[in-house]
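For this depiction, one protein chain was excluded, whereas all remaining protein chains were kept in their positions.
Take a look at subunit A:
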Amino acid sequence: DALRTPVRRLIRESRTHPITLVNSGRFSSHWFIILTDVLVHVSGSSNHVTYPLATIWVEPMQDSDNIQTKNGLSLTMPEETMTLACPTAGDKMEWLVALQSAIRHALLIDDVGSSSSGRTTPPLVRSASYTFTKLPHLKDVTYKGAWLCGKMHGEGELNWPDGRVYKGSFRQNQQYGYGSSESFGPNGSTYEGSWKDGKMNGYGILKYANGDVYEGNFQDGQPHGHGTLKRGHFLTSAAHVYVGQWEAGQKCGYGVMDDIVTGEKYMGMWQADARHGQAVLVTLDGLYIEGSFTNNKMTGQCVMLLEDGTSYEGEVAGVGILGGKGLLQFPNGDIIQGTFHGSWSDGIKINATLTKASLTAQSPLSPPTGLSIGHFQQQNGSSGVPAERKWGAIFQQCCSTLGLSPNCTQWTADDSLRAWDQIAAVLNQCKQRTTNDHHIRPKIQHHLSVEIPEILQHIPDYGRNQLNGDEFVKIETYLHMALESEIHPLGKLAAQIGDVYRATYVGVGAHPRLLPHAVSEVHSFVSRVYAFVRLLFPALPEDRAVHLIPNGMYNKILLMTEPSNDHPQELQAVVSANTLLLPVLLPRLYPPLYTLYVLHNQKLDDLYWERLQKWNRQSDSALMNFLGVDPKFFIEEVAPEGSHFPTAVDCLQQLSTTFSPGRKLQVIHQTFQEVSRSVQAHLGADYVMNMDDLFPVFLFVVVRSRIRHLGTEIHLIEDFIDKHVQNGELDVMFTTLEVFLFL
């Protein structure tokens, strides 16, 4: 009687049309009633359970020898299954049809419309709302969304009584795929990202109630792999940003921690959420420290470098605190050797011996500051975490995306094929998402607008067995597109590399002493990404090897070139990890790297710039005279304040606007070409310049092109060119530019 409502109508009941519960107790009595929207099961005299028809899947059972399930119907509901049996096959059919039609009705499926299509069974996949009552972890939870045979499957929404919400995909009753969840209260959080087996798994963003945000990889509901945690705000007492590796919810492996309150930046190893192992630290005060940590405390030997050039090498008792035996060296070369206690800010107690550099026979160890770095600097970079041990999780993630075992480095041809399949699958998935984007997925949405470039849509058939010029251009184009793409696994990898690089070397990390670390990190990125590239294009040369291909047929992509052996006029393209990857990787890393170079070369650049400003005030003829340019290069038609060699000057100015060292060298090469062209236009095509002529002319061009950070540009090129370039024409040109810094 409690179930009586105005819209409910009785459809069928088991007193007039018998049906019984299989496996029920002998003396229990059961009464089944189909109402408009529910199936009621009354057991005994008063207990009854109602099942919403919308979430009942009914199926006739195969007749079997089992007498009990003869003429049986199997009912599947979200939280249980039931088997009912009828006395005769006819009864069974009647019940089945009645149930099915009632279910269809409950699902609001138009009977007329669908019967014309010949279907009488309700669909297996449905959209319905249901509130759980029994399952312990889902009690009183309401689900609204897609079902498949009694299980939550497809897109849907879960609402917990405490306000928790999950919106997203399900599979087999569990959160699986992309979804977002939100919970409230002091331990509340919102999460948006990937799920698997009911837990956060894969990439996602978790926002805690206190404002902390974790963005990165999850495994079984916990941060695991590569991720970033932002804790606190600028005003709170503990605020930091951690970028690095996680294991089961704890910081573990290599990671960079920016302490926003103290201005300290830690770049080193972690274990169980604590700083532990080799590390480099820089502080807001310009202190650079190399050492090792045990359980969050800095101990043992360390090297400390102060901004003014003072250095300490010895035992420590904490970050920036001297404690024990050590050696203190001042910029002027004076040395204090003994025991030290205290910190730089509070004064240091010293019990030691002082050696005045100027009064001892031994020559000063370090050359004047500014140009050279001193012997400590040469050591630095040797301590700290080796570049190839940094950011392992990012590369492992790429491995697993490509279906590779992360621990194996010797990949086979099979691995190559599998990797291509995986790439195709990833790209395809994104394409499908693009075509049926009926769900709003903010994080992925901006990907939707990205068209997959044509070249990435096919698995390439080039670069497999052999390498010629054509194939190489194709590979280069492919890589360019792949690394720019936001969905291609290599593009994702490149983006992550860019992110962690920025996280490391921006802000407090923009410390001139970190340059060696930053440079070796780039080299390590290149060789680790190149490992994947070679897996995909096995015909490419091994890392650190170079491969020359005649460059005759294409001029579009001119790489570092040098005359080939057999055809001296013809240039060759150089294929190496650097020439292939630096042009695409370096733009992502360029701003922080360039800043480090600028800081590192500041004194050099300032000296140069001052000189350049002074020289540039002179007119062309005065400047050419001053630089010793032979009068035969003066062009009288040019007005007194007009410009000589304008094309060469224009060309060289591009040096600061190109990103890859290869391109920069090309700019230098073109500049010399322009110089040659101008001279020959003026003095005749037969005129042959030697260094006596060329050198001053080139100096003139450099002065006039006013490159702000020439020292920076030069050192950057030097650190990243392949060694084979030496002894070639480019080497001479580069050296001639380099000379400028020593004038």
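The criterion applied here is as follows: a contact is a pair of C-beta atoms (placed from the backbone, for glycine too) under 8 Å apart; a residue touches a chain by one contact, two chains touch by 3 or more; residues count from 1.
Note that contacts and distances are computed from a predicted model.
Asks: Just to verify: the chain that's not displayed, which of "Cell cycle checkpoint protein RAD17 isoform X1", "Cytochrome b-c1 complex subunit 7", "SKP1-like protein" or "Ras-related protein Rab-21" does UniProt list as its protein name?
Replies: The correct option from "Cell cycle checkpoint protein RAD17 isoform X1", "Cytochrome b-c1 complex subunit 7", "SKP1-like protein" or "Ras-related protein Rab-21" is "Ras-related protein Rab-21", the UniProt name of the unshown chain.
Asks: Looking at the full complex, which residue from A:8, A:233, A:297 or A:611 touches the chain that isn't shown here?
Replies: Here the residue in touch with the unshown chain is A:611.
Asks: Which candidate, A:44, A:163, A:211 or A:628, sits in contact with the chain we can't see?
Replies: Result: among the candidates, A:628 touches the missing chain.
Asks: I'm checking contacts with the chain that's been left out. Which of A:123, A:277 or A:728 qualifies?
Replies: Here the residue in touch with the unshown chain is A:728.
Asks: Take the complete complex as the reference. Which residues in subunit A touch the chain that isn't displayed?
Replies: Where subunit A meets the chain not shown: residues 367-368, 371-372, 378, 544-546, 548, 563, 565, 568-569, 611, 614-615, 626, 628, 669, 672-673, 676, 688-692, 694-696, 723-724, 726-729, 731-733, 735, 738-739, 741-743.
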